[in-house]
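Note that one protein chain is taken out, while the other chains of the complex remain in position.
Each chain gets a letter, A and B, in the order it is written, and its residues are counted from 1.
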Amino acid sequence: MPVSDPPDILVAVDLVGIFVFAISGALVAVRRGFDLFGALVMAGTTGLGGGFLRDVLIDATPPAALADWRYLVVPLLAGLLTFAFHPAVGRLERVVDVFDAFGLSLFCVTGALKAVEFGLGPVPAALMGMVTGIGGGMVRDLLANRPPVVFNGTLYATPALVGATVAVLLDRVSLSLGLVVLAASGVCLVLRLLAMVLDWRAPLPHGPANV
Amino acid sequence: MPVSDPPDILVAVDLVGIFVFAISGALVAVRRGFDLFGALVMAGTTGLGGGFLRDVLIDATPPAALADWRYLVVPLLAGLLTFAFHPAVGRLERVVDVFDAFGLSLFCVTGALKAVEFGLGPVPAALMGMVTGIGGGMVRDLLANRPPVVFNGTLYATPALVGATVAVLLDRVSLSLGLVVLAASGVCLVLRLLAMVLDWRAPLPHGPANV
Partner (left out) sequence: MPVSDPPDILVAVDLVGIFVFAISGALVAVRRGFDLFGALVMAGTTGLGGGFLRDVLIDATPPAALADWRYLVVPLLAGLLTFAFHPAVGRLERVVDVFDAFGLSLFCVTGALKAVEFGLGPVPAALMGMVTGIGGGMVRDLLANRPPVVFNGTLYATPALVGATVAVLLDRVSLSLGLVVLAASGVCLVLRLLAMVLDWRAPLPHGPANV
């Protein structure tokens, strides 16, 4: 079940995910007072960073984003729009968060399936799926010189890991690619949206940390 | 002298090193107030990050840790235990530091030998050994948003570089793998423990830095 030449519909959804992730990177850049170039780099690394990390680790280099111009144009466009209209984009942040959940859901699934295709076992493949989903945001936070937002108690990585795991498992029972992606990313999406609406939190350390 | 299929005893000691490194990563996470997921990621990146960096640079991808489930379970376990019992683990930090010295000693040697096996010359191979030993802690500090602890005057990287160099040199005179590992990691371990006990310090810049 090769996913290296994915159907057009998958590419389209993938690009939407990259677009939304890129907006979140560019917003952080604007809020830090970075210049236009910084906003574009933050857009690019947030949109593509998770896939880059995965591709370097599973030896699928050069990453797909360096072989297909659409993967470069989309974050560029997101960065430019966010830089120009950041007050409006900032006000839409709640909407952006919902799209972000879509991006996360698709990235964790396509990332896991690509890792399977490159020969990884089920557990590492699921991990790579999660890395694909959350890696871009982590690179964004590194560049913005702050601790990863994904560590702050938001339930964000767990839905990605669950979605990636479902994808790996369903892929083994040889469903069609479309069904696997739909079901697995659906699981991640529902979990993530529920976590947002019900404010589910990941456990924080209890008691004082004696330093 | 292939080290890609290392004897069970080496794997066991390797896993102990990863376990201890992972504890140090999870402790930093707890002290920063990261959530459970953050503690697990910090455990994983600290325990496995040095090897990941080395494997990506010498093109030994996917890294060994993604092909052997034990390399994933061990940091996970270390992260869970540290998160649950962090006050106790924090009080044992001096003990953890001694185990950390063991981990460093083994990582710098196995890292250097793997780089030799992948065709690197003696100087880059020794460097890759050092990177294997200190890389995980550096990734941990990046994620914790602080400057690398290894730059603060502690004599930590130098023992790793010496141990890696000894390993590369002994490997050339075709000793048995066991002897090379024992002698080279012994040198690193003794240097590191002496540095801890006698508080040896790396030179700091003298005079005021005119900014």
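In this text, a contact is a pair of C-beta atoms (placed from the backbone, for glycine too) under 8 Å apart; a residue touches a chain by one contact, two chains touch by 3 or more.
As the structure is a computational prediction, the values presented were derived from the model and not from experiment.
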Hidden-chain contact residue, picked from the options B:58, B:72 or B:164: B:58
Interface with the unshown chain - residue positions in chain A: 29-39, 41-42, 52, 56, 59, 61-63, 66-67, 69, 72, 83, 86-87, 90-91, 142-145
In chain B, positions touching the absent partner: 56-59, 118-121, 123-124, 127-128, 138, 142, 145-148, 150-153, 157-158, 201-205, 207-211
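Rule of thumb we're sticking to: only the chains that are shown with their structure count from here on.
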Chain centre separation (chain A, chain B; CA means) in Å: 29
